[in-house]
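These notes concern the structure reproduced below.
Excluded from the complex is one protein chain; the other protein chains are retained at their positions.
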Amino acid sequence: MQKYSFRNDYSEGMHPDMIAALSATNLEQQQGYSEDVYCEKARTAIKEKIGNNDTDIHFVSGGTQANAIVITSALKSFEGVICATTGHINVHETGAIEATGHKILLVSSEDGKVKPSDIIAEINKAEDHHMVRPGMVYISNSTEVGTIYSKNELTALSAVCKSHGLYLYMDGARLGSALCSEDNDLTMSDLAGLCDVFYIGGTKNGAMMGEAIVIVNDSLKKDFNYHLKQRGALLSKGRLMGIQFMELFKENLFFELATHANKMSKKIADAIKAKGYAFLTKPQSNQLFPILPLKLIAKLSEKYEFYTWKKMDDEHAAVRLVCSWASKEEKVNEFIEDICK
Amino acid sequence: MQKYSFRNDYSEGMHPDMIAALSATNLEQQQGYSEDVYCEKARTAIKEKIGNNDTDIHFVSGGTQANAIVITSALKSFEGVICATTGHINVHETGAIEATGHKILLVSSEDGKVKPSDIIAEINKAEDHHMVRPGMVYISNSTEVGTIYSKNELTALSAVCKSHGLYLYMDGARLGSALCSEDNDLTMSDLAGLCDVFYIGGTKNGAMMGEAIVIVNDSLKKDFNYHLKQRGALLSKGRLMGIQFMELFKENLFFELATHANKMSKKIADAIKAKGYAFLTKPQSNQLFPILPLKLIAKLSEKYEFYTWKKMDDEHAAVRLVCSWASKEEKVNEFIEDICK
Amino acid sequence: MQKYSFRNDYSEGMHPDMIAALSATNLEQQQGYSEDVYCEKARTAIKEKIGNNDTDIHFVSGGTQANAIVITSALKSFEGVICATTGHINVHETGAIEATGHKILLVSSEDGKVKPSDIIAEINKAEDHHMVRPGMVYISNSTEVGTIYSKNELTALSAVCKSHGLYLYMDGARLGSALCSEDNDLTMSDLAGLCDVFYIGGTKNGAMMGEAIVIVNDSLKKDFNYHLKQRGALLSKGRLMGIQFMELFKENLFFELATHANKMSKKIADAIKAKGYAFLTKPQSNQLFPILPLKLIAKLSEKYEFYTWKKMDDEHAAVRLVCSWASKEEKVNEFIEDICK
Partner (left out) sequence: MQKYSFRNDYSEGMHPDMIAALSATNLEQQQGYSEDVYCEKARTAIKEKIGNNDTDIHFVSGGTQANAIVITSALKSFEGVICATTGHINVHETGAIEATGHKILLVSSEDGKVKPSDIIAEINKAEDHHMVRPGMVYISNSTEVGTIYSKNELTALSAVCKSHGLYLYMDGARLGSALCSEDNDLTMSDLAGLCDVFYIGGTKNGAMMGEAIVIVNDSLKKDFNYHLKQRGALLSKGRLMGIQFMELFKENLFFELATHANKMSKKIADAIKAKGYAFLTKPQSNQLFPILPLKLIAKLSEKYEFYTWKKMDDEHAAVRLVCSWASKEEKVNEFIEDICK
């Protein structure tokens, strides 16, 4: 029997509407390299959601690619990017940023977030040309440990970046889940107002593959296609991404899918809280990090797949549980029963 | 009225069987990062066609990505890759290879092919540590100008590479068309015997997206996944590529699609020959480069899309005409009529 | 009146014996690119001091260059180098290591040293190909905060590196001062036995310019000249470095100069201790980090140059005081008087 997986939010394929759209448009001849009509429709739909027509939107196949290209295209060779120790670019991208020549300037973080004081500290450290100069701040929303930024927090980060000449970049691999969190007070329009560039994650929210990079700051727009092509990110049949993002944003599918994932996670979180277990970080999005007894973890592992995140003491560990747009409610209920038994 | 396009072989989507397979498997939970069962099935199917189980097969989303990763993973930082002046990595990848730190060592070529004497000349030039040392030879089959390598040619290249300690790498963006050419005498098994690494192009032969890198030489296999991840090429939902390549190779779809493209191109080539026009390079695959009167080009441009490749004289230019797995025979016939009129 | 400087150990030129040797050999015609007889003599002299003829020795013009070339030549593109947070490559080289594509894997350190447990922790973190793999450990001796490694400490680091397949690299910008410390129990022969590669700093110990990279591990020797040339480190007139290192090692000048620097620093350290001031790190070499009252710092700053290193509280800061091979004893005495007044 195959175990049911709460390991991540990319275990299933794509939303059926996308398959239907791929099928319906399949034999049309379209321009290559994301210059097709579907990419254009997707761009228009996203700009409407943002409420800002003066953005450039590019599609790439994954988050590591998005991060490396955005960061290297924005920085001078001797500039670095400020990032929380938990940041995806620091931990889980095999040095993709450094491979483009840039240092990641690390700030310690327990909750996965960067604070304005961290940025100031890094700027003060960088005295002269013997040191890497901070050029950008990288944040993830939701973070790699499931937390989300409030409007106040993002506004403060944005202000400190602007006043010190740093770009603010948001990795939105799980932006849908962040924006649909019960705790969220940010809108897509806020993002465009507060970030210089961000990306909207498709892969982890119902698409088979694709992230939409939204460039707000004019100085980052020029020549971006050169960077995409040089880094192998310009797909011949960019229509694949255009069609998926068109489906996500022509109505509200993007938000509906994220809401489902969050709702499933919330059910699990509530059950875990009710049982009296603590969490490594505040449960706010589709990723949960409860601290469970090792015995319970062992028992759950017989039926379910998930990561053991961090050993806490001899009898407990934090695990990561992730729900997706496609998580089945009956499986979630079953899992809750198995926890509560 | 939309013009019919002979501009390239990536204007249409994917073969309908692939959509069906995507649909049928869509909601299954699968491992991420190309460790799913479909990638595994695709690998098995490809190894059978090659007749060599002792290869490593990796899937990436495009040719530029494949080229950059294969080349940089194989070379030491001071080594370069020998390439024809017409080579895709030299002309149309925005310096992707140099962006990984490696020099392309250029050899002049009219027919798009590298010759053993070119390789010897480059080796002799590289006297000492003041010069880039050749470490690999890059060839494309079919080439960027539509020609193909014969078994004799490839055997000779392979021999000179082996005797001088160079890797031989074949860019197979249009490998299907090459292997299904009437002039071809190479098998997939030959490729594995003569090349150290090559890739099988899916994107230009019926897939929406995907190239299968086949690593034959053991010394190139180790740690390849690290390179894929570092360069942003490891897709979370690698199943997309696995499913497509499974469809291409579980039977003979890969060859059937290429044969169709070649057949359509051949019809056009024969008609052009019959009209007495010359070709820039020998028509052997799905890309044709006839030299036509500018007046005819202008007339055809009213109904069809294609590239004007090279001005030949005041009254003639070479154009590029490309047929794909999805080119419609009635459109091909119509085009031929328009040429012959 | 010019202030006397304890700011660093590179404020003066080169030992007069070196100028004499430059003058005596000046008009001889010599081979370029460090293939001259003086580089060869310097290599022979160094190998004798090490007691190991089976090493490769290369000369470069500075420490940042040495570090970048040693590290990038040793690592695969996806590998990183473990380094203390205080390490020169992390703090003061403007991202030179990252500019070659490699991540620095940071371990916290108060005393400037890396511990075996730090290395084990980094190895355990790097689970799979989504993470940078540690490939080398970088240490400095003396460290950037003036401390030195004992034979026991270096032996333990070497053992953990060997058993986990990591290279151990020692940055010896101030190796002379470390080896001539009263606390030292390491010999040059020990270094060659315990490190895979290290460099002997000339610039900060009496040379105008030059570091001697000593490669012990055979697998790091091959093709090193290619890396030197590619990174702009192969000087046409390498004789400049050969002559200086010949002078440093034909007798014991290297050790005599470092001993002088240490002796001058020791006098200052003893006086500061006698006055009851604490130190940020243990005074062991030519760099001292006493914690002084801000008022005293202000007073000393009128006559002397030195860095204020770190604010400790509202009334105290740690400063950095450095003596060199050329520090004048009368100025040291005067400085001591000014402290004690």
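Odds and ends about this structure:
A, B and C label the chains in the order they appear, each numbered from 1.
Following the convention adopted for this analysis, a residue touches a chain if its C-beta (ideal position, glycine included) is under 8 Å from a C-beta of that chain, and two chains touch if they have at least 3 such contacts.
What you see is a predicted model, and the numbers here were worked out from it, not measured in a lab.
Which of C:55, C:230 or C:281 touches the hidden chain is settled by the complete complex: it is C:230.
Between the chain not shown and the residues C:83, C:99 or C:148, the one that touches is C:99. Residues touching the missing chain, restricted to chain C, are 2, 4-5, 8, 10-14, 16, 19, 22-23, 25-32, 60-62, 64-65, 68-69, 93-96, 99, 203-204, 208-209, 226, 229-237, 239-240, 326 (touch as defined at the top). Residues of chain B in touch with the missing chain: 77-78, 80, 91-95, 98-104, 106, 129-132.
What chain A contributes to its contact with the hidden chain is residues 72-73, 76-78, 101, 129-130, 133, 223, 225-230, 234.
Here is the rule we go by: only the chains that are shown with their structure count from here on.
Although chain B and chain C share one sequence, what matters here is the overlap of their interface residues, and that overlap exceeds half of the numbers used.
In this assembly, C is the chain whose CA centroid lies farthest from the centroid of chain A. Comparing each chain's Cα centroid with the centroid of every protein Cα atom identifies chain A as the most central. If each chain is reduced to the centroid of its CA atoms, chain A and chain B end up 33 Å from each other.
In chain C, the residues touching two or more other chains are 77-78, 101, 129-130.
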